[in-house]
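Take a look at the structure below.
Note that one protein chain of the assembly has been removed; the remaining protein chains are unaltered in position.
Every chain is named by a letter (A, B and C) in the order it is written, and numbering of its residues begins at 1.
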Amino acid sequence: MFFYKKVSKDLWKFLEVGFSLLYIGIFLGCIALFIKGDNYIIHLNTTIKYITYSFYVDRLSLFFIGIVAFNGAINSIYTLDYIEEENYDKKILMTMLKNIFILSMILVLLTANVFTFLLFWEVMSILSFFLVLWDFKKEENYKASLIYIVMTHIGTAFILLSFVGFYINTNSLSFDHWQNLSLNTFWITWIFLFSVLGFGMKAGIIGLHNWLPKAHPVAPSFVSALMSGLMIKMPVYMFIRYWFYFIKQYPASFGLLILTIGTITMLFGILNASVQNRLKAMLAYSSMENIGIIYVGIGLAMVFKSLNIEYLYALALGASLFHILNHSLFKSLLFMSAGSLMARAHTQEIAKLGGAIKYAPKLGTITLVGMLSLVALPPFNGFISEWLLYQSLLLSLKVKGYYLWIVSPLSASFLALTGGIAMLSAVKYFGLTFLGNPRKDIKHKEDIKTMSLISMGILALSCLLVGVLPVFVLDVINNLIPVPIHVNGIFEIKTPENFGSIAPFFIGILMVFMLLISIYLNKYISKHSIYYKTWACGQEDVPLSAQYSPEGFSQPIKKITSKLYKDGLDIFDGIYGFIAKSLLHKLQTLKYKIQPGIIHVYILYMAITLIILIWVSKIYG
Amino acid sequence: MITLLLLTELIGIVVIPFLDFNKNKYIQAFLQFINVVVFLYLFKILKTNGPYYGTYFTLDSLNIVLIGIVSVVGFLTYLYSIGYLEKEKSLKESKIKEFYLWINTFMFSMLLLVSTSNLGIMWVSIEATTLSTTFLISFYKNKTAVEASWKYIMLCSLGIALALFGIILIYFGVINIIGGGLYSLDWQNIMPIADKIDKNLLKIAFVFVLVGFGTKMGLAPLHFWLPDAHSEAPTPISALMSSVLLSCSFYTIIRIFSIESKAGIGAFTYDTMLYIGLFSIVLASIFIPRSRDYKRLLAYSTMEHMGILAFSLGLGSFEGIFASLLGLIAHALTKALMFMSSGSILVNLHTKSIKDIKGLFKILPITATFLAVGVFAITGAPPFLLFVSEFLTLISAFKEGFIWQRIVVLLALSLIFFGFIESFFGMLTREPTFEQKKEHMFMLIPMGILIILIVGLGLFIPNDIKYLLENAVYTIGVRR
Amino acid sequence: MGNIFIGILQIVIFIALAPAIKGFIHKIKLNLRGQKGPSILQPYKDLIKLFRKEPVISKDVSFISKIAPIVVLLATIISASFIPIFSPNTLLSFTGDVIAFMYVLGLSTFFIALYGLDQGSSFGGLGSAREMTIASLAEPTLMMIMFTFSLEYGTSNISEIFVKAHSHSFNVPIAYVFSLLALFFVSMAENAKIPFDNPETHLELTMVHEAMILEASGKYLAIFELSSYMKLLLFISIASNIFLPFLYSSNMLLNILFYIIKVIIFSIPIALVELSVAKFRFFRIPDLLMISFALATLGFVLYYA
Partner (left out) sequence: MNLNISLSEFVEFMAALSLFFAILQTASHRLDFAIKTYTAQSIALSITMFLSVFYYFDYELILSAVLTLLIKGILIPFVMKKITDKIVEDENVKPFINFTYSVLICIFIVIFSFYITSNTFYRSTDNGTMQKVLAIGLSIIFVGIFLMLARKKALIQIIGFLTLENGIILGATSTVKGLPLIVEIGVFFDVFVGAIMAGILIFHIKDTLESIDTSKLSDLKE
């Protein structure tokens, strides 16, 4: 009996380790298949005509599955510590839900026909719905998961309608009959409209993002790491499938529209991120910003594809694929570090945090690495993908016509503005949570345990390595795009027409060299330096709350942009809330009219239907 | 063989008065179990030597599906009602006897309806079902229950009387060709000569039949008794009624529908069926969001699913009718699950309003998980059977070119999805408003079996069910 | 081997020149005000004094405030290594991309802001909040300027631009005046000059850059001061290299002389502006930066159309 108790108590640990090994196996399998490089397709058709499970594997899906598997493995290592720190009850249920969620994501990437896609897409959404609803006691969780599942459902309905567009033209449900179609304008616009709406709702573009900032703060941290690191990439994967594999020819204005949507999402996201007062709400909005950046890359690639300028379309698509990889790395790192911080401080409000780096230096450095790559500063991976994006924006001016010469410089400067504001929000969140003195006394102050250190360490290290040696990643991306981005040796990346070239390896080496000097000099300087109270204009014992507060930090931005929005920045909540309330109110009054409860009215309705049907039967003749 | 089926019911009725409560419930459940065994045996017979059309009873691939639903769901409801009646401490001995008397007559009339193909006998048994359920609805004798049963008996018997007139018109058409007598009302005799009957007569007859059995099936403008009856009746009865009784009335409509489509006036019948289905889905989507009482909500969702079945039947194509039959089975199982879980909530917490209940995961953990699974099953989420049938309806609707109608259905479905998630997960989550309650074992077993059935069939539909449904569709006949 | 030596030489000259330029601007400003003003070498004396002093570090400080000053200094040195002074092959010429230059500078602002927040005093928070707002609003203008002339010269590598700019016959289009003005505004904003921030007074109302390094003392303060001087010189040398492409000869020594002349030419207007304009209210600064962004876009549109 004792053994059973012991086993059942940490059965979830064995499960977790087993699953992480599974993911590592999948990751290695992906690499092997990628090198082999040919596509496989498997059809298992069941008894009924349209219900067939079919999967296919090609390089694009392998790239995405590699990302999901890598992050999944690290996530499960991280949860070994995190679930204990947070001591959730029903641990086995949590691990099972989480791992089936990851597997369903991998299977979504493998699907090859409409039925299997819908099956795993819905399974993925429902599992993430239950994960968001984990500690269901709080009203906030219920509201957030309600909005999340309803918006996903509407998104799936739109995706369904876009499938209809394909089905009507090709009269088949499996994706490999849809390869490079050319359709008439009505159906292309139909598919475009519904694919943008459907996948946009799941990815969180400008108008359809309401669930993102609501679902992530309430979900357990490693779940929101999975959701914003990986789940948001699924619709982007399908979007790329649609517009770069399925449909051959489409007007360039589609790409322009996606470019503008991406720019607005990026700007709107980061502006909202900078004014949030909760850690994970900021990270959620910054995922929205990064989705905006990815959509800018895709929009640009679509414009070049429709003008069939091969090398520029390859550069832009390569930039967005690279950014998808980077974002999944540093975003899950940041969510995990936010999770460990919350496990210690038991609160998400930044006004109650502060000074975490004193009692958790390792956590502090890892979050610093995450923040640096979020803001895309040189030695880290964010910089490379943004550099590629800048280059493709710059080069887009070589293309005459299609108002590109107005749109791309504007979006380039908006990209720079977003980078600036991202730096502001990164300083705000890292500074106010980790530096300075704790604003509220933190109960248990100890650094992160080994397991979470390993998992977050690997992620931080991979951010640095991808940043310093992007060449290996580019080798992978190069065979996803028609014209490979020119890479000579292991140091330098050159953009076409050798417009710009960058050797991140050398910048990285100099940065590391810089770090070593600073540590050495520190030893020398701090040997004989005096330690004294912080200078506060001579005031004695300044209260801890006198430190700068998060609202104060973001007050300038809020004041400057207040001209753009009313009070709160996220105006879409107001609009959708108003529409929903008035719709439901109308429904209520309509309900009463139809069913007043008196039997005579019902009999009247019945008599009327009888007469109408008789009349209709006469007309039908 | 079928007579054995009906016999078990009669024994059930006869045996009630002699046994007291705790012996009574097990024997009744055991009798129903015999029914299930008989159903399986009949299924084997049908597979071996094809359909059997006797004078009174028939057995073809269409009504075996219905017999299956009636017996399986009936058996599970009996199991469930053991736990339900035990939990209802306020009931006297005589009340429970009365309960079993009426529920057995209800089962008897349904099995009679389903095992005959004679339109006249069908009508009589449907009328018998109405009569046997009136006193079940007014079981609790409070004001709303009496009101619900009064509306139920008035509206349904009025509707069914109209249906009788429709059947008389068909009989009138048939008499000129093959002469009077019971055999001329048999479905299998009418089918071969269907195209010789006068077209206008058939159209008027179809109108009366549609209005008549439509009230019983809960289609849109005739559905008014449905929410009241289901919210007031004891839960096993409302489970039985919504999943089985409505499917049987759908069965009668299919029988007459196939005569009409064979007679060549398909344009009128298919389109009316389709648009009435569409109308009831839209109407249900108006009622479901923000409704006050969860049993009424489930009643409206039954109405919506009947609308979907009518919609897919109205499509007329092979996949359409196949999807509607599959949807019939899927809906019966899922709706029974939903009603059972809401019943165990009602029995433990004694309140029907959605707003008072919160934090159900803490109060009744197992029922809450079943309810959560049920909510996703009923709204057509993937691993469950309803997803398959709704996916087929979707594809066949687009194949047949009803794109805009199908978009309206999609909108209505997402509105319904919002209504379901908001009200049920509003009850499941947040701070519990009641303390932890003990759940009765007998209530949980049927729910578990139902979930296993739904998920099992959802993932893999065995071959012989597929062939069964396919030749059921052939018997009904495809449009034009 | 030759050009590595040249590269290092350029950086050494750059570091040496930076405090002199700061002293020179300070001197001009005071002379125009009619005061005598300290000698140009005064910044050198301050730095040497500060380097000898022991730093006083506050108790509740993490390792960030020990690393930050050195990271800031070295980041500025790296970005300096992109900029050619007298010969195109700087130390990191092959990787010296316009966007990399902007982001390395961003790295140094990031760490200064972190240093400001580390002591937990409200001054630091105030300084970093304002500094980050100004820096983020200045980014798009800087990007638009870089956009303009990297497209003009068909490459985004700084040393190639340097080569192309000087080899060009002297036909600098009118558009450059607007970009030059925009760059002037941005450099005023980035280097905490008068209209945006008044470093002398230690009043919360005015100081932005000073507020962050309020806690720094001794060696750390020296490092911060040196890196701010170099940052100022960075902006001036960009302007000089790209916007004044004449005065270029083959041999090195002459180039150094020309470079010093160009730098002096550009530092005079800075002193003039510092003299004539008072510090703007903080919430007027975005309008100022919007004007500079408009100028940069105007310059770009004129170039493209």
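For the reader, a short list of remarks on this structure follows.
Please note the rule applied: a residue touches a chain if its C-beta (ideal position, glycine included) is under 8 Å from a C-beta of that chain, and two chains touch if they have at least 3 such contacts.
Here the structure is a predicted model, which means the values were calculated and not measured.
Across the complete structure, the visible chains that the omitted chain touches are A, B. Touching the missing chain, out of B:N142, B:S353 or B:N463, is residue B:N142. The chain not shown here is touched by just one of B:G181, B:G264 or B:G401, and that residue is B:G181.
Residue B:L164 is the one among B:L164, B:V209, B:I253 or B:I461 that touches the chain not shown. Contact with the undisplayed chain is limited, among B:G214, B:P227, B:G380 or B:G458, to B:P227. Seen across the whole complex, the unshown chain contacts chain A at 588, 591-592, 594-600, 603-604, 606-607, 614. Residues touching the missing chain, restricted to chain B, are 118, 120-121, 123-124, 127-128, 130-131, 134-135, 138, 141-144, 146-151, 153-154, 157-158, 161-162, 164-165, 168-169, 171-172, 175-176, 180-182, 185, 198, 200-201, 204, 227-228, 231-232, 287, 291 (touch as defined at the top).
Everything below uses one rule, namely that only the chains that are shown with their structure count from here on.
A linear topology is adopted by the chain contact network, the touching chains following one after another without closure. Looking at contact counts per chain pair, the maximum sits at A-C. Each chain gets a centre from its C-alpha atoms; the one nearest the centre of all protein C-alpha atoms is A. Centroid distances from chain C, each centroid being the mean of CA atoms, peak for B. Inter-chain centre distance (chain A to chain B, centres taken as mean C-alpha positions): 44 Å. Contacts with at least two other chains are made by no residue of chain C. In the complex of the two chains, the chain A residues touching chain B come out as 46-51, 115, 118-120, 122-123, 126, 130, 133, 136-139, 141-142, 145-146, 149-150, 153-154, 157, 160-161, 164, 167-168, 173, 584, 587-588, 590-591, 594-595, 599, 602-603, 605-606, 608-610, 613-614, 616-617, 620. For chain B in complex with chain A, the touching residues are 150-151, 154-155, 158-159, 162, 203-204, 206-208, 210-211, 215, 221-222, 224-225, 227, 265, 267-268, 271-272, 283, 286-287, 289-290, 319, 322, 359, 361-362, 372, 376, 381-383, 387-388, 391-392, 394-395, 398, 403, 407, 410-411, 413-414, 417-418, 421-422, 425-426, 428-431, 460-463, 466. Contacts from chain A toward chain C in the complex involve residues 354-355, 357-358, 361, 364, 368, 372, 375-378, 383, 386-387, 390-391, 394, 397, 405, 409, 412-417, 419-421, 423-424, 426-428, 430-432, 434-437, 492, 497-504, 506-507, 510-511, 514-515, 517-519, 521-522, 525-526, 528-536, 542, 546-548, 552-557, 559-560.
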